[in-house]
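What follows is a single structure, written as structure tokens, with notes after it.
Missing here: one protein chain of the complex. Every other protein chain is in place.
Note that the chains are named A, B and C in the order they appear, and that numbering of residues resets to 1 at the start of each chain.
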Amino acid sequence: MNFLSLFVLIPLLMLFSLWLAKGQKGIRTVMVVGSSALLALAVALTVKFISDRAGGAAEEMLYTASFVWFEPLHISYSVGVDGISVVMLLLSGVIVFTGTFVSWDMCKEYFLWFTLLSMGVFGFFISIDLFMMFMFYEIALIPMYLLIGVWGSGHKEYSAMKLTLMLMGASAFLMLGIFGIFYGAGGQTMNVVDIANHTGGAQIIEFSKQCIWFPFTFVGFGVLGAMFPFHTWSPDGHASAPTAVSMLHAGVLMKLGGYGCFRVAIYLLPEAANELSWIFLILTATGVVYGALSACVQTDLKYLNAYSSVSHCGMVLFAILMLTTTASTGAILQMLSHGLMTALFFAVIGMIYHRAHTRDIRQLNGLMRIVPFLSVAFAIAGLANLGLPGLSGFVAEMTIFVGSFENADTFHRVFTIMATTSIVVAAVYILRMIGKILYGVNLNPEHAKLHDAHWEERFAVICLIVCIAGIGLAPGWLSDVISDSVAPVIDNVKSVGHLLSQSNPFK
Amino acid sequence: MAQTIIFLILAVIILGCGILAVTTKRIMHAATYLMFVLFGTAGLYFLMGYTFLASVQVMVYAGGVVVLYIFALMLTGRQDKKDNHSVSLAKKFAALVATLCGAGLFLFIIVSHRFAENMLTAPSEQTTSVKLIGQQLLSSDKFGYLLPFEVVSILLLACIIGSLIIARKR
Amino acid sequence: MDRLNELINIILGIHVDMTWFLVLSALMMFIGIYGFLTRRNTLAILISVELMLNAADINFAAFNRMLFPEGQEGYIFALFSIAISAAETAIAIAVMINIYRNLKNNFVANLDKLKW
Partner (left out) sequence: MEYTILILLLPFLSFLFLGLAGKWLSHRASGMIGTAVLAVITILSYCTAYEYFTADRCADGAYATLVPYNMTWLPLGNLNFDLGILLDPISVMMLIVITTVSFMVHIYSFGYMKGERGFQRYYAFLSLFTMSMLGLVVATNIFQMYLFWELVGVSSYLLIGFYYTLPAAVAASKKAFIVTRFADLGFLIGILIFGYYTGSFSFDFVNNLQMADGTTPFIPCAIDKAVAAGGFIIPTALTLMFIGGAGKSAMFPLHIWLPDAMEGPTPVSALIHAATMVVAGVYQVARLFPLWVTYAQDWMPVIIWVGVFTAFYAASVACAQSDIKRVLAFSTISQIAFMMVALGVCTEITTGHEHEGSIGYMASMFHLFTHAMFKACLFLGAGCIIHAVHSNEMEAMGGLRKYLPVTHVTFLISCLAISGIPFFSGFSSKDEIITACMAYNPAVGYIMTAIAAMTAFYMFRLYYGIFWGTENRKLHEEHTPHEESIMTMPLVVLSIITVGVGVYTTLAGFGMFEGYSFGSLISADGHDYRIHFDTSVASLSTVIAICSILLATYIFKGETQPVADKMYAAAPRLHCWAYKRFYMDEVYQFITHRIIFAHVSRPIAWFDRHVIDGFFNFLAWGTHALSFNIRTLQSGRVQQYALVFLIGVLILILMIL
């Protein structure tokens, strides 16, 4: 058994132990041990990956293993990682670890679903078989319904239903896309690497077929990545979800979208990516600005952050569609950075909501004096969100912009400049929010005696801040790891065609 | 000739009583008409020379089933025996149209196929002895029906038990 | 007189053939169907069902008798069919008695608990 499978086995073991665990203490022990093990595994994998790459391991995917699972459909349990999956696994490890601490007081059933969700996420990132990816994707989706529907707040049933239905609708598209790719490539293998390199019995997918399946795959994953105009599940879902679920969802699950778009849509359908990227580029660039502008007038903290996520995740897809190595590296960095900072944001918002029982910006004032720790964390999350140098957001955004500028035609320039305006709008909504809720004087006597964060909350928040600042201060190694793995994909795309497609009327 | 006349008589009985059975208001009358239909059917079996089948028909249907109906009617007695809360005229009309269309379609199919060459011969020309039937029912060879026979036996047993359980008073 | 003779000859020339039985059973079948669709009392509906069953039995017998006189399949099938319909009637009537106990009538319109 390949050691990558531990990423799936540990959550399985955790599920089993949770089932047996008695009392809050037992549950917490299981969760802390399990999530620490996952985090440690992710860190170990990262270190090993970097040292192996430095030692000359040049394959596209390292540590691959494959076991035939269902022969007639050529489904096999195939695992393997490249730099992108490694950083995504690291991100997931951090978020699951901190999420455990944030949901400290939750009950056993909650943690069961939470762990199942983590298993789906980890499984997705280690899989290199289309079907396995799809399966883990579904495993990650379903717990979300229960987590929001049962432990959420507000219109939780509505939001849970909406989120699940929209994501399920997307996965229907996705399934069509995946089967289209599978049969388009000759129906001999589901292995991503084989299909991309036309090995293992896979053929080159015909151009016309690519153009059919690209939109299916891209939209299928794009919905999860909050692509405009399929993003509306995100504000409602995040607003209703319990804190740690918001974290995990925005922090990791939404990244499945971006990762999938890159790994499946762009990697396997390069010609169609060249040809059709312009349509999605318009959508995502619109989404970037649109999300930011919508965030400006939100009054609910979670809605605000959700729209900000729409903007930032739009930036991820936008950068992927630029089809340059630098921009795609930036996209992965942005996923990482957005995952961490939005998790921090949701964590802090959740903690504030838990105390003040409101998320309405108009009803919160002067929190800085009352809950200084949370307020500072909130401010740091906000500053990371608006791209302050030294925190992760800046690195990702700058990489994306520089990468996007590598496409010298007017069409891409115009949309790049459009996307850059979002950083100004981000400043507007973040500072407006910080100014309203942290600064000023508290006017609500009920809020005057709120207690500041507990130790486990502090621990989670500090972990996230350290990660954010770490990436922000020393992004070089991450960028190297990512761009090494992004380059083959983009080269693949570049080798088959030119970005300015015939179908683009704006070129 | 005689066959024709007998067939026609039986057909008239069957169809007439059948129509009456489904249109009469009183259910007791309907059961009675059904009995005539069943007798008519038995007559047809006789006409075909299937005497054993005909007698089974008379015994089981006319003797068993219809009696069962009458008992059931009596047991569910206090309601008025009429089925006069009948369905609306429109529904009746729709049913009639559907039925007529169906019947027309079937008749068209039947007539347009060449069944007419198969004449009915005299009953005496084709007799199936009870002995043969018995052998076939209990044989396990080719053309033996032991398995269905046993299955039906079990079915009947289950049916007896089921009826008892379902109908018993709690 | 000739005409009468001619007519008698024609009538004498008519023989009962396969079609007659089939037409009869088809009509019987559709009478049953009509009854099934229009009656409201469950017993009356059951009566219609018996009509349809009998129509089918006639067909079994007729096909056997006229197309494969040497075989016994239709014959025996009709026998089984009679047995099964007897069983079915017994059960159905037991169910109806039970329904009657609960609902105090036997109208099929009241038996719509199995909807959506």
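A few notes on this one:
Methods note: a contact is a pair of C-beta atoms (placed from the backbone, for glycine too) under 8 Å apart; a residue touches a chain by one contact, two chains touch by 3 or more.
Not measured: the values here are computed from a predicted model.
The chain not shown here is in contact, across the full complex, with A, B, C. Only one residue from A:115, A:305, A:324 or A:485 touches the chain missing from this view: A:324. In the complete assembly, the contact with the undisplayed chain comes from A:388, out of A:176, A:388 or A:496.
Of the options C:37, C:53, C:66 or C:99, the residue whose C-beta touches the omitted chain is C:37.
Across the entire complex, the residue among A:162, A:255 or A:447 in touch with the chain not shown is A:162. Residue-level contact of subunit B with the missing chain is found at 87, 94-95, 98-99, 101-102, 105, 109. Across the interface with the omitted chain, subunit C contributes residues 33, 36-38, 45, 108-109, 111-116.
Of the residues in subunit A, those that touch the hidden partner chain are 161-162, 165-166, 229, 231-233, 235-236, 290, 293-294, 296-298, 307, 324-326, 329, 366, 368-369, 383, 386-390, 394-395, 398-399, 401-403, 405-406, 408, 416-417, 420-421, 423-424, 427-428, 431-432, 435, 438-441, 475-476, 479-480, 483.
We adopt the following convention: only the chains that are shown with their structure count from here on.
Viewed as a network of touching protein chains, the structure does not reduce to a path, ring, star or complete graph. Rounded to a whole number, the gap between the C-alpha centres of subunit A and subunit C is 67 angstrom. In this assembly, the C-alpha centroid of subunit A lies 70 Å from the C-alpha centroid of subunit B. Contact of a single residue of subunit B with at least two other chains is seen at no position. Among all residues of subunit A, none touch two or more other chains. Taken together, the subunit C residues at the contact with subunit B in this complex read 11-12, 14-24, 26-35, 37-41, 43-44, 46-48, 50-51, 54, 57-58, 61-62, 65-67, 69, 71-72, 75-76, 78-80, 82-91, 93-98, 100-101, 104-107. On subunit B, the positions that touch subunit C within their shared complex are 1, 3-4, 7, 11, 14-15, 18-19, 21-23, 27, 30-31, 34, 37-38, 41, 44-45, 47-50, 53, 56-57, 60-61, 64-65, 68-69, 71-73, 75-76, 78-79, 83, 85-87, 91-92, 95-96, 98-100, 102-103, 106-107, 110-111, 115-121, 126, 128, 132-133, 136-137, 143, 145, 148, 152, 155-156, 159-160, 162-164, 166-167, 169.
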